[in-house]
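One protein chain is absent from this view; the other protein chains keep their places.
Coming up: subunit A.
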Amino acid sequence: MHPWLLLVFALPSLAALDKTYGVPPSLVSKYVPRTKGSHQTWTCLDGLKEIAWSAVNDDYCDCQDGSDEPGTSACPNNKFYCRNEGHIGAIIQSSRVNDGLCEQECCDGSDEPSGVCPNTCQEVGAEHRKKTEAERKLRKTGSKIRSSYIAYAHKEKKRLEALVADLVQEIETREKEVERLRDIAERAESLSAAELERKKQSPLYQSLLVHHTALKSLQKEHKKHLERENALGDILTSLRAGYNPNYQDMAVLEAVRGWEALAGLPHINDVRKGDDGEADTTAEKPKTEDDVEDEGLWNAAKIEKELDQLLKTDHVTLLLEHDQLVGPASAQSLLLDISAYIPDALLPSYHSFRDSVLSALSVFGIGRGGAFDTSAESNRARVALSDAEHSLKLTQDEQRTANEDLLDLFDPDGFGPEGEWKKLDGMCLSKDTGEYTYEVCLFDEARQIPNSGGSGFSLGKFSSWNKAARPGELEYYTRQHYTQGAKCWNGPHRSVELVLTCGTENTLLTVAELEKCEYQITGTTPALCRPLEDEHTKDEL
């Protein structure tokens, strides 16, 4: 027989554990034995099994629900309660009981056999109170700032309401004006339509129309090509910035080099070497090469700026003006031509007089006929009408925006139930991580900007708050999502999850690309510092 066999029953046992060891205060009352004759029993908390009272906390799992082993690790998925006197009681997973490690959460050391872990509840408690106090202070300061944000929102509300009221009035006035002008224009048009139709048969006019159409088509094609060129440029630029030279794919390398030559960029790897900057000198060259122009021809800038204007030319007006220029002077009525004889100083008042006379004439059906150019008048009326309509639309738009802003202001789904986020609308925060600077313009767009120069990429536009929480809950406002940023050349569209916590400043703390092209940015803002008295259990910070 083995000499050790004598030791068999001298196992260091946990059987001596108190029956309520590890039981949370709320359940202590359930841990009492039932006396059945000579022995005591106990029923598992799920009511499924009756066991000996001695089997409670004997380091062997008897109950399906694990309730017989509150103080040991014998049952899986159990909870263990440490009293932590001098601090706050805590619940830990039973997998951490008797595993040889002193749990931080159990400062009283009760998760391990006695003597293993020191009781540090005094220190931990003090530390905890200090930390809580610091957090409280931070929240207090933060919430003061937050209340200034709320005040701002209320001011905004007032301003917007006043604005809306003004706009409503303005719209009313403008609507009336539009009505009046429409009336005039319609009358003038009916007067001149036939005459205008005749004049439009002029070959010159017809040719002008064809030219116009051609030019417009050309511009459309030109724009399309410009867009394509830009898109291709973007693709190649991302390729150049993002390709991995290590893969040694010659086709890609050729594409990058070709693009660099065409776009006058230095070779990317030379730039990255960085120190000497030799390669940069060639960068400016190609721009000057294109500057040789044919005389009289429009350059790109002029096309960009003036072609649209040219295409907006009102041909009908032009036709009429042309007519006046080339037509027989005698055909003009004295009344219309009289301006020639009027001294310059009186001219404006004459014109307004004439216009009203003419419109009066047309209203009464007088003045019809070749001696009187109705087309030009009708055209002018039309212009006036469209101007007025445009102004009306602008004002209406302004009103709509103001109304929407008003609605957003205290929308839990928008700027928060108290409007506390309004102040931050459009505020740009940035974080320099060495290679890149990350910029988040709140409620607008996030960008990644290379510190070595260049415009960088959009990381996405604001799309939503934390979808995992409900509007109104604090948790809802701790995350902002910016999505549909520039597409990664070999991945998804870039996106950002902005994770915010309460802090006295609006600032970004860290940036991490946890998955390809998906960034997690952390930061703080006072907007999340709800006042201390606002202690909903769920909304604990």
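Everything below uses one rule, namely that a contact is a pair of C-beta atoms (placed from the backbone, for glycine too) under 8 Å apart; a residue touches a chain by one contact, two chains touch by 3 or more; residues count from 1.
The criterion applied here is as follows: contacts and distances are computed from a predicted model.
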According to its UniProt entry, is the unseen chain "39S ribosomal protein L13, mitochondrial", "Putative exosome complex component RRP41", "Glucosidase II subunit alpha" or "UDP-N-acetylglucosamine transferase subunit ALG13"?
"Glucosidase II subunit alpha"
Have a look at A:N84, A:N98, A:T237 or A:T395 and name the one touching the chain we're not showing.
A:N98
Among listed residues A:T20, A:S73 or A:T395, the absent chain is touched only by A:S73
Missing-chain contact, candidates A:K30, A:R228 or A:K516, resolves to A:K516
By the contact definition given up top, give the residues of subunit A that touch the hidden chain.
1-2, 4-5, 7-9, 11-13, 58-60, 62, 73-74, 76-77, 93, 95-96, 98-101, 243-249, 251-252, 433-434, 489-491, 510, 512-516
